[in-house]
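After this line comes subunit A, so read on.
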Amino acid sequence: MNHFKQDSGWGSSASILEAAEKTLASLQSAGFSVELRVPNLPLLAPDGEAKRLKKKAKEENPEYEWRGDSYIVLKDSASLLDVCRHLRDELGWEQLIDCTAMDPSAESGELLGCYQFLSLSLKARLSIEISISKESPEVQSVTSIYLTADWHEREASEMFGITYSGHPDPRNILLPDDWEGFPLRKDYEFPEEYHGVSCK
Partner candidate 1 sequence: MGIVQFLSDLLPETIPYWALVLLGAGIAFAIIIAFVSVVAIFSVWLERKVAGHIQSRLGPMYVGGWHGWAQSIADGIKLILKEDVILTDADRPLFKLAPCIVLGTALAAFVAVPFAPGVVPADINLGVFFIVAVSSLTTIGVLMAGWGSNNKWSLYGAMREAAQVASYEIPLGLSLMMPVMYFGSFSLSQASEMQAGWGGLHWYIFSDSFWIAIPSFVLFFTAALAETKRAPFDLPESESELVAGFHTEYSGIRFSFFFMEEYAAMYLMSAIGTALWFGGWNFPGLYLLEGTALFTPLAIAVFVVKSMFLVFVMMWVRWTVPRIRIDQVMALGYKYLTPIGLFLVLVASVWEYIKFSMMGV
Partner candidate 2 sequence: MQVTGSERIVELDVRTQDVDINMGPQHPATHGVLRVLLRADGEILTGAQSHLGYLHRCAEKIGENVDWVQYLPYTDRYDYLSAMNNNLGYSLAVEKLLGQDAPERAQYLRIILVELNRIASHLVAVGTYGLDVGAFTPFFYALREREMLLEIFERICGARLTYTFIRPGGVMNDAPEGWFDQVAAFTEVFDQKWPDYWNLLVENKIFIERTANVGVLSEEDAIAWGATGPMLRGSGVDWDIRRDQPYLLYGDLDFDVIVGKGYRGSVGDCFDRNYVRMFEMVQSNRIVRQCLDRIREGEVQNEEVGMSFACPPGRSYVGIENPRGELGHWLVSDGGKIAQRCRVRAPSFVNLAVVEHMLPGCMLADAAAIIGSVDIVIGETDR
């Protein structure tokens, strides 16, 4: 019994891949510079693999073998707003389900911005990633297209120090206004104390 293969929906990477491929073709024909990343490990691990994975060292090159969802990489992050408009208006990705970022490592010079889309009409999901340099972490805000990006961008902004240009209300949302540092960055150092309260 396999709940990933058996279903018709997002769970199978096949359908995510299908949606991503269609979207990719449309984006490419619209002139955007995009690239599709597809996992090369099988969706279901063959027997015994989990035990093998336990032994698997981290230094095995992560670039080559990976599992999970395929995603589209948007090479030119300046075109994000246009891509989102294209996705919503032309392709029917009505909902931006999630908008967040990640910091691959402390040494890495860039952050990854990740956007999860959901289409209620296509019953499909899509994931788009952009890269944001840590030097000048500035991205266009997609709030004007997807209203829901409002709070997500505020959260990503305070956690990663990304500036979303064009955001209507760029205050901190979960953290206090005077919080220093960006907690979800890998080089974040936990403060010794906050307003006289010891944190360690």
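How these were chosen: all candidates are chains of the complex that A comes from, given by their letters.
As a working rule, a residue touches a chain if its C-beta (ideal position, glycine included) is under 8 Å from a C-beta of that chain, and two chains touch if they have at least 3 such contacts; residues count from 1.
Just so we're clear, the structure is a prediction, and the values are computed from it rather than from any experiment.
Chemist: Hey, among 1 or 2, which one's touching subunit A in this complex?
Modeler: 2
Chemist: Considering the complex alone, what residue numbers of subunit A touch candidate 2?
Modeler: Those in contact with candidate 2 are residues 1-4, 6-11, 39, 41-45, 47-51, 53-54, 56, 58, 60, 62, 65-69, 71, 94-98, 100, 102-104, 114, 116, 118, 120, 123, 125, 127, 146-148, 150-152, 159, 172-176, 183-184, 186.
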